[in-house]
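For this depiction, one protein chain was excluded, whereas all remaining protein chains were kept in their positions.
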Amino acid sequence: MQRVGVFVCWCGSNIAATVDVEKVAEVLAKEPGVVFSTNYQYMCSQAGQEMIQESIAKYNLTGVVICSCSPRMHENTFRKTCEKAGLNPYMVEIANIREQCSWIHKDKETATEKAVILGRAAIAKVHLNAPLTSGTSPVKKRALVIGGGIAGIQTALDIADAGFDVDIVEKEPTIGGKMTQIDKTFPTLDCAACILTPKMVDAAQNEKIHIYSYSEVSSVKGFVGNFKVTIKKKARYVDETKCTGCGLCTEKCPQKKVPNAFNLGLDNRRAIYIPFAQAVPKVATIDADYCTMLKSGKCGVCSKVCTAGAIDYTQKDAFIEQEYGAIVVATGFNPIKLDQYDEFAYSQSPDVVTSLEFERLMNAAGPTGGTLLRPSDGQHPHTIVFVQCVGSRCDDSKGKPYCSKICCMYTAKHAMLCREKYPDTDVYVFYIDVRTPGKNFDEFYRRAVEEYGVHYVKGMVGKVVPENGKLKVQASDLIGNQQLHIDADMVVLAAAIEPDKSARPLATMLTASMDTNDFFTEAHPKLRPVESPTAGIFLSGACQGPKDIPETVAQASAAAAKVIGLLNKDHLVCNPCTAQPDELMCNGCSSCEKVCPYGAITYVDKEFRGPNRTTLLRRVAQVNPAVCQGCGACTVACPSGAMDLKGFSNKQIMAEVDAICR
Amino acid sequence: MTYSYFPGCTLKTKGKDLDIWGRASAEALGFTLEELPDWQCCGAVYPMAKDEIATRLSSVRALMAAGEKGQDLVTLCSACHHVIKRVNNDLRTDETIRDKVARYLKLETPYAGETNVRHYLEVLRDKIGFDVLKEKVVNPLTGRKIGAYYGCMLLRPASEMGFDDPENPTILEDFIRAIGAEPVIYARRNECCGGYCTIKDKGFATKQVDAIMENARNCGAEELITACPLCLYNLKENATDGLPVAYFTELLAEALGVKEAAK
Amino acid sequence: MIDTIKRISGVNPRKCMKCGKCTASCPAFERMQFHPHQFVDMVENGRIHELMNSEGIDFCLSCFACVERCPRNVEPAKVIEAVRLAVVRQQGGAHLTPDEIPALLDDELPQQAITAAFRKYRK
Partner (left out) sequence: MPVNEEFKPTIVAFCCNWCSYAGADLSGTNRLQYPANVKIIRIPCSCRLNPMFVLRAFQRGADGVILCGCHPGDCHYTTGNYYARRRMTLLFSMLDFLGIERERTRVEWVSAAEGAKFAATMNDFSATIHKLGPNRRLEDLRCRKD
């Protein structure tokens, strides 16, 4: 029988308001084996922890039950507390009486009753706990960054700066991401390329950083400190080591009618292309969907003009295996498709564009060379209508329920730039709310209104009718209580942003959790914002939620700091709650091995003493504790009940069941 | 294939031709519309209020009659379609309405929206197929530039009607292509024509219709088709200087070569 | 009264985020004293009688553009219908009597228009 101490936390009023903590402590004191039971205002505070430590010594406790918040919150805190007092940390059990009791119930009597039962279950479990010691596993001193946008680049640069090797995997032919497509950045209006391209070059020239462009992660195995990743280098039909990026092939290729993805299809490029002049790596790529040579075997112009002999039509996808200690996800975002918002006539008129398309139309390196011209007829627009929240803040099946965060600011930027460059244009912005939290953000928006004379209208656009070269916009002006009818030349839609499509399958590979919008979830929304709940996986940039550039960079560096902290360690402490077979009961049937997702189970032939002083050679299962992650699949698969899971043993769970049901 | 058919008030009186052309075309395409024996007017307006039960009953009777025959219920008039489909949806999803209806009609087992409601156009698209229709066309309407006018009731609310994309529908355009003509897409094809107000305020209806006509004409349409008898009336009678407007079954019958014979 | 309107319309006005998309889409804007977003707001704030006595509540065309385009699934048309019903269900609230019908007819007018008007304007 253990000597159990019970500590009931008030959590200020969080628990004490709905649970009679004194009564809980009193009732639990009568449970078998409980030698000490008390309650305290903040058990996790310094004083609370000291009280636990003193009690362990004073009452010679062998087991501790803490009735408090969720074990996901403070289990580690209390384990460390007890460890310092000389108790094995795995002799601590938490009864979750906050998240799963006081916060969800209003009636004090019911909540108290439930808290008692949860406490009993924990006591029943702790009686069967056994001291566990953690093993260690080595850390591979190399990091992988998935996604080469500004988030991925910043994370890689910071990790490399600390002296660790980093690989960037980028699915496009060049790193740089969305920021390469942006013209100016708010609220300073400096040019995006001017601040981004030096970083791209830094990344390319850093000897600690290796860039896998036009590549994807195809499989991830292993665990924190020891990930085994397969990277697929997609065939670009150009030898990266030979190509000098001279661009001659991209001028001579006869296939001219390929929609230019970099300019969002606003103009065309060739079938062999370098996305833009400052691409990193500056290497050509053949678009297999359009290349005549690859499709019909007749052409070969690029190969003929290439003096470096870099063109290789026979190139195949290559797979590279690499080991990493940590993985950073930086997969970024995309604007949503606007197919379902045709009240804005997006599919009916080329003059209705998304904000990102507008960005290209304003960009000096864009299809119009930086002069704002209507896509339909190349004329200067004189009236431009901006519509905000297209697909954001929606409670329907078409849109996203969240605020996309960046649209208010970039729309203010667009509106301001239009008025600055072309003072003869009338600019309207239809908004629901203007959200400008951020340093110098509101000042920026006010400048758009006060100095640049942008017409901000509280209301929405209901219908856009393209007719005779104009866009007839019907909108509401809620403050003026009128319906506006504007003959516009262009309509710009601030489309909601969503996580990149590659994020969902990647999350599955990484076993990292995602929310219902496919944003990666963080380990704690406030206290661990750059880590995934899955150990060794870190989050950088918009894959975790909508973010502007300053925030993305801040988070990227934060993620890098976490990675550096991890890679600095030589060994990681393993989870000691691993599976363990009872060799006497094991009959070597291999059932457990088949269900183990980690290959942690092997079999050995072992000598056992048989009847009449004979020895028997029997095949029994062995678990590698450094590899076992403690899921418990094998324990249920074992037909003889030989396999058990330390920390969550059959007896422990049964004891909890009994305590709850009695 | 045989369907139960709910013609509705207008097609039995002022709009007989539409009904006749619709049925003749159906035969030419190999399906039969079997008129429900004792159908009652659907009421022309979907009763949005949850406590309006009596106004839902005629639709329920029609739905149950079709259900008993094991047939889908086909409508031609878009108002009937709108009302019956949404009432059916109510009975499928709203337990209170279902129970109240069952008590009104003294049903032993409540009707829970089991019957499928299809618009004639949906039959063409989903059951016959526009490619099959194209093959059966004998007089393709080559060279005619036709704008489709959808109106409100076929499309909205899309979550209940499930007819087509409510903001960028294509079913009538596909239909126009199938009968050999050229569809003209214009943005106001799903904006309200103001038909319900024609009794109350003709001037308002005219304003709405003129905007639609102007938009269609400016986009290159030379004539319009519609699937709603009220829209048809409104577009024809209340336009200041309108394009010719036809019910879609008229052009269908013409393309299939059964227009004259049916009369 | 507010509860009746909420119950028979099935609309929860609190879902409204005051974007004005309904009013931007409304074809009958100029004929109505109060506009779709105001109906939602005024029901929430208990200003039902103002709505019932306002001009043009029978001008809602039931075109469902506001329902379709509302990003929050508020369904303003159902609120307008409920307020209109509250009017016609009162004694003498009906806008249309059977005696008036013959004068309204013309040869081509579809039955549908009369039926609809009758449904919408009287009980």
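A few remarks follow.
Chains: A, B and C, in written order; residue numbering restarts at 1 for each.
The working rule: a contact is a pair of C-beta atoms (placed from the backbone, for glycine too) under 8 Å apart; a residue touches a chain by one contact, two chains touch by 3 or more.
Remember, it's a predicted structure, so these values are computed and weren't measured experimentally.
Contacts of the undisplayed chain with visible chains (whole complex): A.
If you put the hidden chain back, the residue from A:Pro89, A:Pro335 or A:Gly630 that touches it is A:Gly630.
For the chain missing from the display, the contacting residue among A:His74, A:Arg98, A:His127 or A:Lys199 is A:Arg98, taking the whole complex into account. Screening A:Gln278, A:Gln322, A:Gln482 or A:Ser513 for touch with the missing chain picks out A:Ser513.
From the options A:Ala29, A:Ala364 or A:Val657, the residue with contact to the chain not on display is A:Val657. Remark: the omitted chain is touched by one listed residue; of A:Gly5, A:Gly48, A:Pro71 or A:Pro173 this is A:Pro71.
Contact between chain A and the unshown chain involves residues 70-72, 96, 98-101, 103-107, 110-111, 113-114, 117-118, 121, 507-508, 511, 513-516, 521, 533-534, 577, 595, 597, 629-633, 635-637, 645, 648, 650, 653-654, 656-658, 660-662.
Assume only the chains that are shown with their structure count from here on.
Contact with two or more other chains is made by residues 343, 463 of chain A.
Among all residues of chain C, those that touch two or more other chains are 65. On the chain C side of its complex with chain A, the touching residues are 15, 17-26, 29-30, 35, 37, 65, 69-73. Across the complex, chain B meets chain C through its residues 8-10, 13-15, 41, 43-52, 55, 77, 79, 152, 155-158, 166-167, 191-192, 194-201, 204, 208, 229-230, 232-233, 236-237. For chain B in complex with chain A, the residues that touch the partner chain are 159, 165, 167-168, 185-188, 191, 214-215, 218-219.
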